[in-house]
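In this view, the complex is presented without one of its protein chains, the others remaining in place.
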Amino acid sequence: MSFIPGLGIVKGMALTLRRFFEPKATIRYPEVPADVSPKFRGRLQLLYDEWGTLKCETCFQCAQACPIECIDMGGIDTKGRYHVHWGPPEQYGERREESALRRSGRTVPDKAYEHFEPIDTDRVEAILEDHDHDPKRMLQILEAVQAELGWLPVAALKHISFRTGAYYALIYGTASYYRHLRLDPPGDAVQGRAFDAARPAESTYLSGLGAALEGRGAAVGGGAAGSAVH
Amino acid sequence: MTDLIVRPDDRPEARPDNRPDRPAKLDTIEPREDTLAERLITTQAPMRPQSTPPIRIEVDGRVVEGFEGQTILEVCRDNGIEIPTLCYEPKLPGFGACRMCVVEVEGIEHPPISCSQRADAGMKVATQTEHVRRLRATNLELIFSDHNAYCLPPCQNKCPSHIDIPGFLKANAEANFRESARIFKRTIPFPSVLGRVCPAPCEEHCRRDEVDEAIAIRDTHRYAGDQVLRAMLDDGEDPPVPFEVQPASGRRAAVIGSGPAGMAAAYYLLIAGHEVTVFERDPAPGGMLRYGIPQYRLPKVEVLEAEYESITRLGGRVVCNQGLGRDFGLDDLTNQGYDAVVIAIGCYDTNKLGIPGEDADGVLDGLEYLRTATLGLTVEGHAGSRVVVIGGGFTSMDCTRTSVRQGAREVTLVYRRDMKDMPAANEVHEAIEEGATAIFQAGPTRVITDEASGKVSGVEFIRMKLGEPDASGRRRPEPAPGTEFTIPCDRVLLAIGQGPELDWIGPGSTGVEATKQKRLKADAVTFETGRPGVFGTGDVRIGAATVVAAVAEGRRAAYAVDAFLKGLDLAAIRTRQTLAEPQPEFLSIVPFTSEVKEPRYRLTAMEPELRNRSYVEYEIPYTQAEAMAESTRCLQCTCEAIGFCDLRRLGIEYGTTLETLEPQYHAGAGYRSVTENRFTGVNHDYIRDDSHAFILREPSRCIDCGRCATVCAEVVGAACYDFMRIGFDTLVTTPLDMSLNDTPCVSCGRCAETCPTGALMPKPRALQKFEVNESTCILCGICVDACPYDALRDGADVELAHSSREQPMIDLLAIAAVDRETEVTYIRKERDWLARATAEGRIIQSDRLLPVLPATMAGDGHGNGHAGNGHIQHR
Partner (left out) sequence: MAFDDPSAALDVAVAAGAFEGLRRAVRDLGPTGTIATVAASGLRGRGGAGYPTGEKWRTAALTDAPRRYVVANGYGADPGSLTDRAMIEADPFLVIEGLAIAAIAIGATEAVVAVRASETEAVRRLEGVISAAEEAGFLGPDLLGSGHDLSVTVRPVQGAYMLGEETVLLNALEGRRGQPEQRPPHPAERGLFGMPTVVQNVQTLAAVPFIVREGAEAFTRIGARGAPGTILVQVRGAEREGVAEVPLGTPLREVVALGGEPGRGRTLKAVVVGGPSGGLLPPELLDTPYEFGALRAVGAHIGSGSVIAADDRACMLDLARLLTGFCATEACGKTIPCRIGTRRLVEIADRIVDGRPRPTDLQLLADLSADIVASALCDHERLATLPLTTGMRYFRSELDDHLLRSSCPAGVCRPIAVGAGSAR
């Protein structure tokens, strides 16, 4: 209670008037851009470089990285012939399933190798059954397939990749490393054995060693051991 | 981010404990400075201990901090210490293939690789000792000994104007002569002129010479230029313009001199949007090209005037019969409102011999003689006379051969050095075929005149022996006493070099001055003279030089003048100019060994008996097939990765390069850059795979680091690559070297991005559509982090405030509607390229074409495309 009547109103009005003339803290967004820190996460923007061209290289890494898969983007090569696209999952039923399968480590059907010569995959399948479709037993699988077919045709490797989940390129890398695995068909019709006793590098070395010790010269007499280009 | 979390304790109280074996102290309670970051750490996480304990190691004598479990490389990189790597993929474990990141660690016998060696507290590491640097250099040399690829073409380096020679040769090989000329015109506006008169320094260093013979670069761009001229003259088609012509700037530039330097400057200034007027002293434009080079070498109407038409078609004006100093001065130009003046008046003042009898009747200035001869006028008294030409440059050769054509009875060319030191050495045999005689290593001592008439009757010479090399690298001629001999003659033509005429400097043209060598003083990079707005370029600045050097000068001057006219600071462009003219380092790598030999297609010349009486162009030009075949011989020794290649950068840094290709620095061992590599031996040569639309594969450049294989398998999940084969023939490639189109490649480009060399390069593609489904986007910013090109950003717009959520963020079509060449407009223009190309009769190699998507699958250019599964997208 106060003695002066209306003092409360005056105090109230004084406050109102003071606020009236104070600088406003309101920002008229979106006409006036809000002052945000550089790390503020707002809507996505594509950026341009200093010459006015979009920096985006259409590499799809953003679309692939998005955990919600909400980016839908596409591009084209500079001759307008080839079109690449990465879009939202609902429109890519197969692709989503494929990418989910890949990430889970399960096998992914790969249609890229249709045009290689087909083989009877049942024989390969039988071997895979024996080895539990285990990609960790790749060497044994490859050796067994070679024993069965005589060599490792592309279709067989493709089938192995499909059924074991191992990447085709890595199977190829393994197969091209070991000398006993043959990626070309054998010259004669005789089926190769699972291990090939004729290891050229080793036999060349041994015969070269013998020649060198007897003074016939490893390169001159016993065959060019290792130094010649094959 | 690191410095927010771990702060090296450098307060004095902590110094005694600042030893590598002492644990690092961490104080997160007291803010060290009044910033937001500090307040956040100390108030919001004051007592939280580090989850990973920090450790200290000593690197190169310095104590640095890292975390337990980090490798030495990670610790060093976090602290700004650079260790070179090639096979290291950030965020993946070290692979250990390149052995470049070796460092010396106290207590470990052989230097371990820092990408795999865990950093233990108290370790003492040295990253740049001589030993590890030597190991790295050996590794690089080993790589280069099997690196059948080239960074930079030596031809482009040697060209004074740095033309993209492999580029235009490639266009030539595809019969795209217009494009070839366009590429050429980026650096030189006159391919047909240079194709006839250039001494071709590029061909001296052509790497094809190591296989069979150098490419006939000059003759091929001559052919391309001729096709453009023919299209212009016969069909009225405008010659191609290399750059987009800028809108009119409203500035006016005056170019004095219509020789190669001046006209080149005019050309590029016109493209830059300025108004250019060229003032020429003589009755017709061309300068040395018209009055110094004879008709049989450079036809004036069909070639020179046709080439110069490209300038008039761009809007340039040529005013003849206006000579600087004679008819106007620099002040007049300023008064007429020209914002910039380019002086390119060349060198017309023939040097004097300095011997008695020089001014006798019958001793002619070579240039004066040529001027008359090329004007089509017969020089009186020349037919049937005996002529001696003194000098060894192009002018003397032109004098010689023109004298023969004008019917002189005997023409003798005398040069004081040896033939191989002549600038015009390659023309000598043609001159001799036509009937001239050449004498080398003789210098004039006096002119003998007939006493009665005062006319020349002979010249006395003295034999020269070659002494020590002088500044130009050629051996200095010294007179051998007692070997004088006389050649009787009626005419002497002096062609021993020219200097600029600078007598116009003075009232009316003040503010410029001459240098001690009597040339116009102008800056080498910005071409400024002492007078503001006046620039000097070409022979007047550098002395008598070749046409190509003059054109290069003119082009660079245009760049500077353009900057001046735009009001830019010339000191600023000085750095840019210098950087734009590269000084490449040549890596010492593998010689070409496996190319099939194919001889050079030479231009045949007319019979000497036919040609020494006429001024017809004596070289029979290529047919189209020959031009294409010759261009195909180009080995394309460029690499698209230049500027991005880690291997090259490290090669330069570790000194496995040659500084220069100049022969005198290599002790006669050959200057092809291959003998320097100690390990030259058997090497691999793989074929480029250009079949994929977005990734270019060049396996010859592969260093088998395995990064592409690892990234593709582990990060992307497509696994297109792996190490194949064993031993020396190991290569990281696709199975069976198949095209990437046959692999599970998703065209993301990560392999190209991670490749440290140019073995995998991304091909450009253009974004057509980019939509974000904002109803699901959670603004997490992961996509922004994932983008390797910084092309995406979290903006400042708050989602909820956006007025319409259905609208896409970026309206590419709206942007494309702006009148500007962007990817989208370019794509639209190029849409029918195949139809256009076949209509032009261009030969398309069908095996280099990608399989075109069937019509149902191809996009329609508005972002409505098809996915691999056939679904239609709508915007």
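Each chain gets a letter, A and B, in the order it is written, and its residues are counted from 1.
By our rule, a contact is a pair of C-beta atoms (placed from the backbone, for glycine too) under 8 Å apart; a residue touches a chain by one contact, two chains touch by 3 or more.
Here the structure is a predicted model, which is why all the values come from computation and not from measurement.
Asker: Touching the absent chain in the whole complex: find that residue among B:Ile83, B:Cys98 or B:Ala766.
Answerer: Checking each option in B:Ile83, B:Cys98 or B:Ala766, the one touching the absent chain turns out to be B:Cys98.
Asker: Which is it among B:Gln117, B:Ser385 or B:Asn612 that touches the chain not included here?
Answerer: Of the listed residues, the one touching the omitted chain is B:Gln117.
Asker: Check the options A:Pro5, A:Pro23 or A:Gly215 and report the residue that touches the missing chain.
Answerer: From the options A:Pro5, A:Pro23 or A:Gly215, the contact with the absent chain belongs to A:Gly215.
Asker: Give me the chain B residues in contact with the hidden chain, please.
Answerer: Touch set of chain B with respect to the missing chain: 94-99, 102, 110-111, 113, 116-118, 131, 134-135, 138-139, 142-143, 145-146, 678-679, 681-682, 703-704, 706, 722-723, 725-730.
Asker: Which residue numbers on chain A touch the omitted chain?
Answerer: Chain A touches the chain not shown through residues 135-141, 166, 170, 173-174, 177-181, 194-197, 199, 201-203, 205-206, 208-209, 212-220, 225-227.
Just so we're on the same page, only the chains that are shown with their structure count from here on.
Asker: Distance between chain A and chain B based on Cα centroids, please, to the nearest Å.
Answerer: Those two chain centres are 37 Å apart.
Asker: Quick check on the complex: what are the chain A residues that touch chain B?
Answerer: These residues of chain A touch chain B: 29-30, 33-34, 36, 39-47, 52-68, 70-85, 87-88, 91-95, 99, 102-103, 110, 112-113, 154, 157, 167-170, 172-173, 176-177, 179, 229.
Asker: Can you tell me which positions in chain B touch chain A when the two form their complex?
Answerer: 682, 693-694, 709, 713, 716-717, 719-726, 734-736, 742-744, 746-750, 753, 762-774, 776-799, 801-803, 809-810, 820, 822-823, 826-827, 830-831, 833, 849-850, 852-853, 857-859, 861, 863, 865-869, 871, 873
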